[in-house]
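Dropping a structure here in structure tokens format, bear with me for questions.
Not every chain of the complex is shown here; the ones you see sit where they belong.
Order of writing sets the chain letters: A, B and C. Residues in each chain are counted from 1.
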Amino acid sequence: MKTKALVLHKAGDLRVEEREVGEVGPDQVLLHVGAGGLCGSDIHYFWDGGIGAIRVSEPIILGHEAAGTVEAVGVNVRTVKPGDRVAIDPSRPCGTCRFCLEGMMNQCENMDFHGSAMRKPHSQGLFRNRIVVAERQCLPVGDKVSLAEAACMEPLSVALHAVNQAGSLMGRRVLVTGSGPIGALTVAAARYAGAQEIIATDIADAPLKTAIRMGATQTINSAKQPDRLATGFSAHKGWFDVAFECTGVGPVLPSLFPVVRPGGTIVQVGVMGETSIPVNALVGKEISLRGTHRANTEYALAAALIRDRRIDVTPILTATLPMEQAAKAFELVRDRNTQMKVQLSFTD
Amino acid sequence: MKTKALVLHKAGDLRVEEREVGEVGPDQVLLHVGAGGLCGSDIHYFWDGGIGAIRVSEPIILGHEAAGTVEAVGVNVRTVKPGDRVAIDPSRPCGTCRFCLEGMMNQCENMDFHGSAMRKPHSQGLFRNRIVVAERQCLPVGDKVSLAEAACMEPLSVALHAVNQAGSLMGRRVLVTGSGPIGALTVAAARYAGAQEIIATDIADAPLKTAIRMGATQTINSAKQPDRLATGFSAHKGWFDVAFECTGVGPVLPSLFPVVRPGGTIVQVGVMGETSIPVNALVGKEISLRGTHRANTEYALAAALIRDRRIDVTPILTATLPMEQAAKAFELVRDRNTQMKVQLSFTD
Amino acid sequence: MKTKALVLHKAGDLRVEEREVGEVGPDQVLLHVGAGGLCGSDIHYFWDGGIGAIRVSEPIILGHEAAGTVEAVGVNVRTVKPGDRVAIDPSRPCGTCRFCLEGMMNQCENMDFHGSAMRKPHSQGLFRNRIVVAERQCLPVGDKVSLAEAACMEPLSVALHAVNQAGSLMGRRVLVTGSGPIGALTVAAARYAGAQEIIATDIADAPLKTAIRMGATQTINSAKQPDRLATGFSAHKGWFDVAFECTGVGPVLPSLFPVVRPGGTIVQVGVMGETSIPVNALVGKEISLRGTHRANTEYALAAALIRDRRIDVTPILTATLPMEQAAKAFELVRDRNTQMKVQLSFTD
């Protein structure tokens, strides 16, 4: 059986090509993919041919945020059956390295993550009509939510993992800088985890409106009010217990040190290179700056929260285009005034 | 009663002056000071007239590392008596602000720390013959150790507090960058806390020899072997569970990210201003970078460890000069090839 | 000024008496009390003349769950003004003992907790028309919720404190045994803190219905289905990450060990005396059994959650009687088939 796949050859050169689907092994599942979301790494691969030191050096099928419907299952499969709708866990840790055995699967030394150019040969992605995956990658999402919502499972799990870096958020005052898809989902995850106050920032008004719908209690447009954070939240050594830095923009990180309380935590979610931080404030206030990378144990929780709509992701879904118009989708997603999560649909 | 005090008027202008000792209140103790150590802030005040934004703007008696002998006690005092030898806790938190009531006394909003120019009027320091302090500032050190050792209580408590930022060190692989007094004491504190392996670095050989005597299992002269750390300890995403950065030198901090394991911790002990760090490594490896500031609950432990010589601080004691030769002491302490902790003695 | 107060002289002997209200000091607030809830200790005092070793040995005004309206404020008071509606924090720690300075105010050695017979003279309670309290005891609840709801602040803070003993509950499987007022509020607190699954038990159906309204995902009537827990949740060494034991009934605690997972936590909320536990299971599965006592830092959060109705406590409010019918209220509250929280109202 053949499938249509969205293959990136080099920056800007994205083609719909045929690929062999392959056999369904005894512990495997054949899926018809219904929806796939464009993520930051897809966007960097498409526009820049890579991200930092990671370069697209051979054809790669993009995509690691997707959901679909089960078409066939291997003989050993017990947890899903044909017709079931599932979110796809794109993470395939080896299960035998030091980090896997310590329970840090996201740090797996041999990680095979769908749609990632981090290793060579590249790990092929999920933007295709049909795919064979392992049973354990299939997380049922029931019949109440759309596959578009289900395809938000992976970025939601990233947000939940970020929240897990900060200990219990119950009753905490939280700042989220950057209200794009990951920022908005982090707002929702912090809300779900019991944060009492969640202030979201962005340089555009549209994502701030979405942040409110996702659970923010207040927003700041830092383009319009560049001093608002510093003037409003620095008293008594800083207002926030925890800040989640989701912009990945260099000057934002240092701006958080005055507004985070002594002993507080900054979780760095956005990726960026060398960045300057005020070490004297980190030391004097005993702040913890902590990185977060993808998700680890949070995939199943993310799927369940979407399935039961305990977290409603629909506010971030702004556009869906057929896979044949993928290049247009990559254009569209750059317009932060109208777009949050842009998705592709896949039909035969 | 009068005392001789060592008063800094401005950078380089240090004078022995007379001061009134004052009455001994009911909960207070009159001490004859026996030994006082020069610390980094004293040295910056003397040579630079301040440190960062903190400036010496009025005459200040220097010193916050000292020990002495009890000469008289107030009527309510129960825990010490004349003749007792004590280390002086220089920390005077208010006990009523938000941070004090959360148990973070070192973050006290009204901290009155002996010998600090952080607030105005400056907090007067301990470099004087006699001083009246509160009973709770007097930590008995018994009769087995010298007052010179006892005067190391404060920097040892700083090292213990740094160790407390890293959770349990039992069985951990630890890196300490910078083997000056604080680095060497951090080596000792990490050893005391059960670290299995402690690698110490410096750019001079003399402090590295001291680090070995304080408990380091291996040393690296990073001036002679600038690549040793990166080449020897980067495999499998990094060797060290915890790194203590004690140099306060900008380029050292970023060099730690390749050698600290995923999920590991960097405790920043040295103070410095804006410093560039590789955020992508912090994020990708989920490293925690955490500041540590002075000490909080560790003073009594530090005094007990010195009293019982469970931590022997004598290897760091390199020179003692009478207070009248303080300027010479501030010269001497800059010679890292021969000096670690330089102390002053105080006699009538 | 006089107030009417509900004074317990000995078991069953409850009288409405007049008391002097007293002056309003500079940091104090005069409140008109609007609603007060009967709690377990009130009930034990009334029926048994004490609880365990704590005995009512002199007249005591009952009550530590109450809310009211500000009538007058002292000259220094800034955070409330006449007309404001507030929940009353009944906890008055000394602020100077070892535990207060470690941030464990609920362990204060000199605690003066309204309506408690724990110390002598007893701490007088809140069941009276008017009372003068400290400004910091007044937690504003806004105008949207009733004083009856506001009077649930204290038991909700107890539930939040119990949840805080268990670390982050995000995504966790939670068991709550006993669905009386504290159990039901613990369900709500666990839900608020992001628990994914919350199974509540009781021996009566009525409280189980309330538990569902408070956020339980499933309930078990353990009188009707005594084996349901053991048969349904013991596989693979136990289903639950965390159990909250709210019955205070001896045989319930040991029944939790088979259904809590290895490394899991049992938080004991209910009070009882000597109780037998299966130590071999505690050891073999490395379970943590942890006590929780009143609340510490959670009062302000509880007030805010009720104020904003992020936690809706109305399902537990089953009856209100005027203070003159208090004895009848103490009868009524024993009927677990119809009653959860029984409150008193106070009018001039």
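By definition in this document, a residue touches a chain if its C-beta (ideal position, glycine included) is under 8 Å from a C-beta of that chain, and two chains touch if they have at least 3 such contacts.
The structure presented is a predicted model; accordingly, all values stated were derived computationally and were not measured.
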Given 3 displayed copies, the complete homo-oligomer in this file holds a copy count of 4
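Keep in mind that, in the parts below, only the chains that are shown with their structure count from here on.
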Best-connected chain pair, where connection means C-beta pairs in contact: A-B
Greatest Cα-centre separation from chain A belongs to chain B
Expressed in whole Å, how far the mean CA point of chain B lies from that of chain C is 46
Taking each chain's centre as the mean of its CA atoms, chain A sits from chain C at a distance in Å of 40
Could you say which residues in chain A touch two or more other chains, in rising order? none
Give the list of chain A residues in touch with chain C in this complex. 160, 163-164, 167-171, 192-194, 196, 298, 301, 304-305
Complex interface listing, chain A residues touching chain B: 52, 98-99, 104, 106-107, 109, 165, 236-237, 253-254, 262-263, 268-293
Chain B-facing residues of chain C, complex: 95-96, 100-103, 105
